[in-house]
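Missing here: one protein chain of the complex. Every other protein chain is in place.
And now, chain A:
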């Protein structure tokens, strides 16, 4: 796949290039297709070495992704700054984004943090496949499942868990620690379950299942 001659808004990652900063995840059953992420040149990504993109991910302009807030090894809890712990070979992952997920303009993804046994640490933020994150949404969740839709201006609080096929309406405020079950629609401030998505939601080509099409049209002139 030859690189495009024209310098578009989006950088497309191509698989075998060593220039790619994003790590390749373990080979998935779908094959080594962790490529073709479309990342806006104006996105604001921090700590790229702690971010895994599953491929076909779209990241729009001004989206902030805080990969620098990764989980430190437990030895790093020592408060001695002159003696930093040795770097482990396995890099800790701050944010995982699945295939065909879409991060809109000005959205913020930041890993959640909490105090556990006297140690304040950040926990990985996992985002599944075919996930849509709306404009200016703030995601601090522990995990977003597959086919989750987060509306524009929504807030997902620290350590919340959104299961597969759930929909968070525009402007909803999902409180910290909330678990949204599968197939539920949540909305309001604070968010509560207001309904459920219909049969066939997320099926390819139907409502909630347009992720491939959404990916395809990004960056087209």
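Some observations on this one:
In the analysis below, contacts are C-beta pairs under 8 Å (C-beta built on N, C-alpha and C of every residue); 3 or more make two chains touch, one makes a residue touch a chain; residues count from 1.
Rule of thumb we're sticking to: contacts and distances are computed from a predicted model.
Matching "Anaphase-promoting complex subunit 4 WD40 domain-containing protein", "Mediator of RNA polymerase II transcription subunit 20", "Exosome complex exonuclease RRP46 homolog" or "Dynactin subunit 6" against the UniProt entry of the left-out chain gives the name "Dynactin subunit 6". The residue from A:57, A:106 or A:143 that touches the chain not shown here is A:106. Of the candidate positions A:95, A:133 or A:173, contact with the hidden chain is made by A:173.
Although one chain is not drawn, its touching partners on chain A can still be listed: residues 11, 19-22, 39, 41-42, 44-49, 64, 66, 68-70, 72, 76, 79, 81, 106, 108, 110, 113, 115, 119-122, 136, 138, 153, 155, 157, 171, 173, 189-190.
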